[in-house]
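Below are the structure tokens for one structure; questions will follow.
Left out: one protein chain. Kept in place: all the others.
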């Protein structure tokens, strides 16, 4: 049986399963709900999906659902997008970032200690960004001081997704200030219930609060929870960041593509589909969204065939962010004045809620977080197009 | 009589004169003509205009046509634009750049020697830009070496408007390499018939050749033709560059505004005025063109009332260049495939020929020459918005 | 802007800066009444300041800068309508609306109202959307959908129902208002009403343009401060050329829209509502509103993560700009501008 056929069969199987199992009307059910109901829905969906083996296709052979090729993972993502199934945003960091980091860089003891918990639905968050270390992550300052067999943590993290609900945290800290910024970082696994940890949700401009700040006041972490070696945290963090590279954007761009029908239906519903100007803009958006899907697909195929080149991932993310902006901008135009009312939001629905101003504002998550558009442009121009790098040192000349 | 009334009277007078004197059908007559006919037309128009006193309104009291206030000059420019009169592009450098430089920085002897010639129709060109000194004018290398009472010139200038027909040249040279780039520049007046001067027209992408390169091979210039002091050329050049500041863009933006009717007529002629998409784009272009006019007007009013601020001129030029690009881009869309044929060009008509691809390409003259859009953005961000300046020294770090 | 207006602007800015950003209705409405801002466009013979649309726009710009919640624009429209009317007791009514702290408000968007009757015995039916601060109003300014009637409607009658309609823009409190056979007093009818509606919408366009540019300016300034203060990669963000150039592009857009607004106000003086003034008003509103949106969208990106947090005011400008875009409808303004231009051409 060729691999083509094997993915075809998988596709049929997943599609049939999703058809039976995606909770009907989950979007409506998640509109303006409180956190508790949302959690319950996420928990239920996680249980279903992992029971079917579709929550962990990227885990290695031997784990439940694991051992899938990238091509098979892609099929599962595509079908999940096509079925407009809920995203597992509460478990995403656990299933991808935490699991992949543990598998790639964790000790055997760490793997045995934490991976079963993840499969059981433990929630993880990521503690990387800080108020003064966003685009420039390497400049982070949260301090981990070794005292005997413990690290003592002091400092602050921000923009941590779902941190207020997390059981554990992937924590990147500074243990040494003497070298260049990327050196002296250390990667720890933190129990969020440890004394001295406090979490403050960030109220977002959309009304949601899926991000939070985490404060550390003399928090203790056992050296057993050190991943890799002290001072080698930057390399471990790269493994974390690469853990979902490509797959997420395949899923998201496919979701965007399938949700084009929402846009078109909204146009038909309010008559704007007869407006020649908005129609042409729709044509433009369709082509760009298809371009985003094709680019994400191509990137994953390159990864599968080990032909990934530096900058490729940046192209995908930058184009996706821009297509999403164009798409939600058209949505705003279509909704017109009516769209400016009803600031209700929908939990866990990412961009495709049909509340266009909300979707538009959420589109900035993709142009700012995870390496802003500007950072991607730096990478593309410097590392792909080989244009000279920005100076590493900079002196203020002239002045205000 | 209030000054409002005095400009109103002038406006009526100029308008009536133009109505009688603008050569009918000059656009058609200048399409695909050879240089000779174009010259003749320019000469005739110059004679007429200066006889009426409208060629030199910016000259001081005492000179023919001179002594007009900026407000009056503005009226004349506006009316010339409104009447769609030919532009005096052959004499522009002489009447503005040369004359104003002489009046502001020239010696009495130089004024007496050269100004009457300018009134008589001598053609001047400007020798500032060099192949490696475009945006970075201060880095120019053309060398002037003092030997006795002469300077010996060696080097090359480029993008000199109409240099191949010029009698004289405003020449900016380097006499000293030891200091910072802006120091050590010297400003000379050159007879273009001097031995060792050779001129090579630049074939432009539009088919026109209104620019030329000038080569200097041991060319002698008398010290009598030194303007200001040796080494003080940068300051003199600033006077040259400021000589037409504001006025030209008032005229050009008004021309663009009046020529909107060409665009609309073209739309009506080929039926695209019924296309709702192109109609809306027309609406957008109209608003932007009006914005460009208002901005140019406001700038001149600020100059008149001595309230000009650094960066103001950059705002005007950058917005004009962008509005012109949008305007000619719409023209291209309207012309469609038909517009891609007939590469005929029109001499001296600047942007408003109705040959839209030509006009579109000519619009780059305004975004590149005379301080590119990028230079204007530097000025606006650094000097107006007070953002930090680009580093004055730069080291290649990393590498390709 | 003349010297007098500049002084007025300086003092208005001081007042508004004291009110904070966003400036809440309760803290600014009383103050602006007290300062006589609502007297701006009232003629001197009616005890007003006799200033023109440019003064009203200047104040709108200051309110836009500070994201003011106060219903200054609808109140000014109602006052303007009253000034233009032949109502007998208009001096008395004006006194209440300008200095008495009473509010007459109006829809900032479309009207779908029919009117029957005449004089002080009008009957009005229909719906108004985007009526600002209706809960605080004693009167509503209403025009019929055929522009044949402009009326004042008392807000406290049973036939008037106002329902709060919260929206993304929290700096303007909007209401849907239903008129179920509400009684009203005519300010103008027939051709006079038509002219008055044109005048009011024209004034609205100019004031909205000014509000937009006030906001755009304030937001760009705020963003440049942020870029200057925030250090990444051991440099202030403001030192990155790619960001500098984008700020310059925003600056030039604002400058052109401002110049167009000011130039238009100069040129239409005294002819508010004429075809020419309406055309100019649409161009000014279109360019200003498009500029505001562009500035707000870019500044959200330039602000990075902090811009996504509700505590930072960037999003308030963005949401106000998005709402303003739809008050008057950008898309149709482009078409209207082209339409008016092509019509002129064929004359």
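First chain written, first letter: the chains are A, B and C, and each begins at residue 1.
Criterion: a residue touches a chain if its C-beta (ideal position, glycine included) is under 8 Å from a C-beta of that chain, and two chains touch if they have at least 3 such contacts.
Keep in mind that what you see is a predicted model, and the values were worked out from it rather than measured.
Colleague: May I ask you to name the displayed chains that the omitted chain touches in the full complex?
Modeller: Over the full assembly, the chain not pictured touches A, B, C.
Colleague: Which residue, A:291, A:336, A:354 or A:370, contacts the hidden chain when the whole complex is considered?
Modeller: Counting the whole complex, the residue in contact with the absent chain is A:291.
Colleague: Tell me which of A:42, A:329 or A:376 is the one touching the absent chain.
Modeller: That would be A:376, which touches the missing chain.
Colleague: Which positions on chain B touch the chain that was left off?
Modeller: 129, 132-136, 139, 158-159, 202-205, 207, 275, 277-278, 332-333, 336-337, 340-343, 357, 361, 364-365, 367-369, 372-374, 377, 390, 393-394, 396, 400
Colleague: For chain A, which positions touch the chain that isn't shown here?
Modeller: Residues 260-261, 264-265, 267-268, 273, 276, 279-284, 286-288, 290-295, 297-298, 315, 318-319, 322, 374, 376-378, 380-382, 384-388, 390 of chain A touch the chain absent from view.
Colleague: Considering the whole complex rather than only what is displayed, give the residues of chain C touching the chain that is not shown.
Modeller: Against the left-out chain, chain C lists 240-242, 244-245.
The rule we apply is simple: only the chains that are shown with their structure count from here on.
Colleague: Farthest from chain A in C-alpha centre terms, which chain would that be?
Modeller: B
Colleague: Taking the mean of the CA coordinates per chain, how far is chain B from chain C in Å?
Modeller: Here chain B and chain C have centroids separated by 41 Å.
Colleague: Taking each chain's centre as its mean C-alpha position, how far apart are chain A and chain B in Å?
Modeller: From the centre of chain A to the centre of chain B is 53 Å.
Colleague: Tell me, which residues of chain A touch at least two other chains?
Modeller: 275, 277, 394, 396, 400
Colleague: Provide the list of chain C residues touching at least two other chains, using ranges where the numbers run on.
Modeller: Those would be 228, 236, 239, 331.
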